[in-house]
Structures are given as structure tokens and as C-alpha cells.
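Here is the structure we will look at.
Missing here is one protein chain; the remaining ones are kept as they sit in the complex.
In this document, chain identifiers A and B correspond to the written order of the chains, with residue numbering beginning at 1 in each.
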Amino acid sequence: MEIFNYSFIILLLPMLMFVTLGLCGHKMSHRTAGMLGTSGLFIITVLAYIVAAQYFTMPRIDGVFATVTPYNFTWLQFTESLIIKLGILLDPISVMMLVVITTVSLMVHIYSLGYMHGETGFQRYYAFLSLFTFSMLGLVVATNIFQMYIFWELVGASSYLLIGFYYTKQSAVAASKKAFIVTRFADLGFLIGILLLSFFTKTFDFETLTNGSVSLIDTAAGKSFLGISAASWAMALIFMGGAGKSAMFPLHIWLPDAMEGPTPVSALIHAATMVVAGVYLVARLFPVYVIQTPDVLMFITVIGAITALYAAIVACVQTDIKRVLAFSTISQIAFMIVALGVCTSMELDHEGHGGLGYMASMFHLFTHAMFKALLFLGAGAIIHAVHSNEMSAMGGLRKYMPITHITFLIACLAIAGIPPFSGFFSKDEILAAAFDKSAFWGIWMSLVAGLTAFYMFRLYFNIFWGKEAHHEHTPHEAPKTMTIPLLFLAVVTCFAGFIPFGNFVTPTGLSYDIHLNWTVAGTSIAIAIIGIALATWLYMKPNDKPTRMADSMRSLHTWAYHRFYFDEIYLFVTHKIIFRYICAPIAWFDRHIIDGTMNLMATATQWASYHIRGLQSGRLQSYAVVFLFGALLVAFIVLCCM
Amino acid sequence: MEQVAGQIIFFLLSAVIVICSILAVTSRRILRAATYLLFVLFATAGFYFQLDYHFLGAVQITIYAGGIVVLFVFAILLTSKLGEKSDKISSTKRGWGLLAAISGAALCLYTLCTHDFFPSQYAAGGEWDMKAIGHMLMGMDKYQYLLPFEAISVLLLACIIGGIMIARKR
Partner (left out) sequence: MEIPMIYYVVVSTIMFFAGVYGFVTRKNLLAILISLELMLNAVDINFVVFNRYLFPGQLEGFFFTLFAVAIAAAETAIAIAIIINIYRNIKNIKVDNLDKMKY
């Protein structure tokens, strides 16, 4: 569609920013680099909004927003059918993601002007932010699964770079490696899944895959492995990639450590955008999942539900505020995953609600990106003020940081699911979808929602109320560059819930009017209020109730505090089993057999050359003699032959 | 009579060339070696005269005997003391040298003796006059040599410059 011809600028500009800042950044002052990056992103944001406005005002065709591909050129053609294309695909979810990514990214850019002020590597930081924005935008507008995979790896790489931004800090380096390795491991599954899927369907294209023209079930019929059909394997492995990026159990271990990066980075990458890539992936391939492999969807639900509960429990006892937020992120993403998982069909209208979860998931993705970014940026402001991540160093900050306090409270209310804040609407839809599937999932997710309210308000009270900690110097409100993004996001958080989301994003594309199911909504509000009340009772005033409560559930508390020892399990498996029994013998083989062969060749060459080096004496006269005899020999042979 | 005289002169010149060239490469006094070389060059000029290439003979004497040998003598006087004898040549080295020289000479002589050359068209007294030589040297037609002549002149210029560059004191 020609009206979207300018859309390539959205991808090109951040790339150019990255190249410019990366190559020439060190020549610029901090201010120039920051302003350059931010203004570039501002242009992209405006463009993304124009795209969204144009896209959603286009006339619907049969009540559906048409899928638009302004660009799709062949990049690599290996064979007749194995073609890799690069392009831009605009449909309701990718346009929505464009808006989310550019908004949050812009806020983070502005915020970082204040937060990263005076840091060494400021220009590098902005270069990496641009690289990340570029990769993430490329990921969401991918026209085919292979392009998505390319950008998928790129976001992984930029995430690695940003987590390890303070590369002189040992823990940051370790965290970036951990994030990279864990997501890479998951991406291995993703790649195998892509190959399986495209092997059977003969296409990478999302459109071909999702419009029902090829059927994975038919093409992969009869093929199975370990009793599970090849189609399910393919889709499950693709989900594995998504689970790695979205920190789903049991691949969640990298996300809490990823908080070693600068806080705005955590807000952008590890809360709002990159970690929802897994959700986006499942949503992208949603028709394939829901129609052809419902068994995998069931599996996804289970994974999501376990993750949601696990992360919520762990979040209740962590003391590092960024880690609480990290686990909260895991839990909230698991909400979206569950919402996708509980879908039973594509239908979403007043007769059938099988596809409600899809809409709810996307809605929650949208609202969560806003309020979680707000929470992280608020946390950044707090850390900026008290120079510590630990709750014990905070307390009673509401007097010193009024703006941060208010915005943080709004975000907490939103995530807890209190109307009229945005989180309530989206979470309510998710719960409704879960109840639609079965009461079991509904109750499970409601429980998690209650826990969410509890741990968020535990965090809130511990930071802004409670016992005032001793401060080296009085905490002060963050500078304007930091509070403006906070206020903006707070406004969005207040009103995003009223967006008629069902008009834009539904599985079939047909418009759907969201109507609150008051039984579910009432339950969820009640649960949230119980959670908040419990947190208020425990943490608002300094007292010993939390300690007593922890004592009464000593073992659970310890286990949760240590995140149920998952890192230890991983360490055990990798170090004690894989390294010792697989890697060590391989290393031995490598060192002694492979290297040995090479060394032998080298030694033999050295020995031989040592012994024949006399031939190359440098004495011209001996060369002359040899040459002469050679010439004579040739002459002699010629004579003999004649 | 004249023929006999020519033959005698030829054999004399050949004897000088053979003996002096062998002495030139075996003498342990370098100045003597240069002198023997001078004799060889003179005898070679004699050959040219005998073959009625008088101009070439003159060139041989002026350039080789008059120029190059003088250069040699200067260089020798600059680099070695008078009466200095060079070290004895080790017998292995001499053995290899002799083997190379003798086997090479044998092979060449065998080839020369067994090879059938064109029938000789020797024309006594067929001397070319200087005018003809000059025209050929400066002409641009077939069998004329202006281009090599100019190439040689450039080469000589390069040699002058190169010689100065190499030999000048730094």
C-alpha cells in the first residue's frame, strides 16, 4: 500500500543513529550524543504514530483491517521454494507494537538524559539504545519467521551489550553472559522449530502460514517423534525460543540477573519490549497454534501458569527492588502467555469467546509495557536518589520525592488491577478468558493477581512508607528529564484502559466491544483489595509482623528468597554434570588429540627445516654451482633424447 | 703465405687467450689476475681484427682494455694492499669448480663438434665501412639499430646516476 511507503524510515533511522553514534559518538559531547539519539527517536515515534493513525483509520475490508506489506523484497534465494525475504508487515498487532516500542523507547531516551548524566560511555549507551530500538522494530514488522529470527538475535545481542554496559563490574559481565547463553540456548530450539515448520509448510511467510492456505497438520501428517506429532514438536520448539526471550519457567533465570544493566535499560528491554517478544511470537503464529496444535497451546498454558505463580511468590520476598520488579515482569508476561494459551478458537464475537485471550493478551501487553516501564523508571529515580537497590536503604521516601511517589502509586494500582487504571481492564479480560477455559485456571490466575497486588504494595510501602532509613544525604526529587517521562507514562497508565482495544486487535480482526464481566471483575477487584490490605497491614507502619510471618513459614520463605534454588540447580547441572562428564573429556580430546596433531605437524616441519636449512645457505657461489649442474643435466638429457 | 701468417697469428692469440684466462682465474694475486684479463681482452681484440671487424676490435680495446681494466685496477688498488695474496682455495671448493668447468666444457665441446653448422660462407676482406655501420646504428629500418642504441644510452645514464648514488659517501 503506497501510503505506507515512508515506513522504512522507522527502521532506517535508528540504524543510522546507531552507526553515527557508534562510530562518531566518542567525538561528540554527551549532550550532543544524547540529544541526537533522542531527537532521532522522537522522529521515529511521530512516524510510528502516523502509521498507527493511518492504519487504524483505513476503511475495513469485510470488517477486518487489511494486512499491509509496503516492502517485501527477496534477500536470499537458495532454491525455488527456499527464499528469505526482508520486508515490513503492518497488521493490528505489529502497528500496536510499533507504538508501544517507540513510546517506551522515547521515554527511556529522555529519562536517560538525566539518569545517565555524566556516566562514562554515555554515547555508547545511546548507540546501543538505538541498536536495540532498530532490532526490536525490525522484529515486530518482520514479514516472515526468518526475518524475525534475525532481529530476534539482534535484540538478544543488544540486550547483551546493554546488560553488560558497566563492563568493569564483574557481576554485570556475568549477568550479560548468563542472559546471552540462556536465550541462545532457547533460540536453538527456536531455530529447530523454524526449520521443522518451514520444512513441512515450505514457507517462512507469516501471511501464508496464518491465512490457512497451508496446513501444518496435513503436511506433517504421520510424522512423529517420541509419540508427539511433528507439528506439535515444531510449534513447541518455536515456543521454546519465545519462552527463552520472555523468561518463562524454567528459562527465566537470566531476567533477574539482567537487572545489572542501567535501570532505564531494564525498563525498555527487560520490562516493556524485548521480553514480550515471546508473547508477540505466539500471537503472530496464533492461528497455527490455535487451529492446528491446540495441544501445544495447552502446554503453553501450563508453563505460563506455573511461571506466573512461581514468579509472584518469589517477588513477595525479594529485597532488591529491581529484582521484585523483574519477578513481577516475569509474572505479568506469564499472564499474557496464559491468556494466549487458554484460547480455544479464533472466534471472538458475541456468540463465541474462544479467542478472547488473544485480545486480552495483546491488551495486557500494551498496558503492561506502559506501567511496568513507569515502575522501572520510578525505581530508577529512587535508586538515583538513595544510591542503593535494597529496600532497607529506603523507606519514607514519599516526603522527598512527591512526583515519583504519585506516579509509582499509580503504576502499583494499575498492576494490582484497581479500576480505573489500565491494568484493571486488561487483567480483567485475561481472568475472564481463563475462567472461560475452566474454573481451575481462572482461580489459579486470580490467586496470582492477588499475590501481584500484595507484592507490589509491599514494595510500595517499603519504599515510600515504613521506617525511614538513615540517608547519607537527603534524597531529592529527580531532575526534570526524569520526571517528565514518569508523568507522561502515568497519564498513559491512567487512561490506556479506556482505549476500545477490541476494535483494533482481535484474532479474526473483526471488531469486538469489550464488556466487563462483573462477576469476574468484582472477584478480581476484591482479591486485589485483599492483597493491598494485607500489604498495608504488614508494611505501612514499622512493626515486627513481617518478621513473625516469615518465621512462621520459615522454609517457604527461605525457598522463595533463594528463588527455589533454580540457579543452584542450573549450576549443578552445568558444572557438576555437563562440564565434568561431557565437556572435560571433549576438552581433553581437543587438547591432546586435535592440538596434538597440529603440534606434531609443527614439530615435524620444524625438525625437517632445521635439517635442510643448510641448502639455503645464502652463498651465491654454491647456488651458482647447483644452477650450473642443473643446466648441464638438462642439456645432457636433451642431448640424450635427440 | 699470408694464410700461413694468419694461422700463426691465430694460434698465438688462441694460446694467449687460453693460458691467460686460466691464469686470470687461478692467480692468487688479484692485480696479476687483472693484468691477465687485460691480455685476454687484447687477444680477443686481435680475433676481431683477424675477422675483419676492425671497428669492433677498436671498441674492444678502448672500452674493455682502456676503460674497464683501468677501473678494475683502481678498484683493486683501493681495496687491497700491494702484493697481498688471496687465501688458498679449499680443495672441496676447487674440486666442485673443476668438476663444473670440465664437465660443462666437455658437454659444450662435444655438442659443438658433433653439430652440423650451415655451410660456411666466409668471405675474406669483407670489411664493413664505418659509414655503413653508422647508418645501421642510427637507422630505423629493418636490421637497423636505433632503438637498442637509445636504450643503451638510457641504460648508461642510469648507470651513471646509480654509480654516483652507490659510491658517494654518506
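Basically, contacts are C-beta pairs under 8 Å (C-beta built on N, C-alpha and C of every residue); 3 or more make two chains touch, one makes a residue touch a chain.
Worth saying up front: this structure is predicted, and the values here are computed from it rather than measured.
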item: Interface residues of subunit B (partner: the chain not displayed); value: 3, 6-7, 10, 14, 17-18, 21-22, 24-26, 30, 33-34, 37, 40-41, 44, 47-48, 51-53, 56, 59-60, 63-64, 67-68, 71-72, 74-76, 78-80, 86-87, 89, 93-94, 96-98, 100-102, 104-105, 108-109, 112-113, 117-118, 120-124, 126, 128, 133, 136-137, 143, 145, 148, 152, 155-156, 159, 162-163, 166-167, 169
item: Absent-chain interface as seen on subunit A, which is shown; value: 613-614, 616-621, 624-625, 628
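Heads up, the rule we're going with is that only the chains that are shown with their structure count from here on.
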item: Residue ranges of subunit B in contact with subunit A within the complex; value: 96-97, 100, 103-104, 107, 110-111
item: Residue numbers on subunit A that touch subunit B, as the complex places them; value: 625, 628-629, 632, 635-636, 639
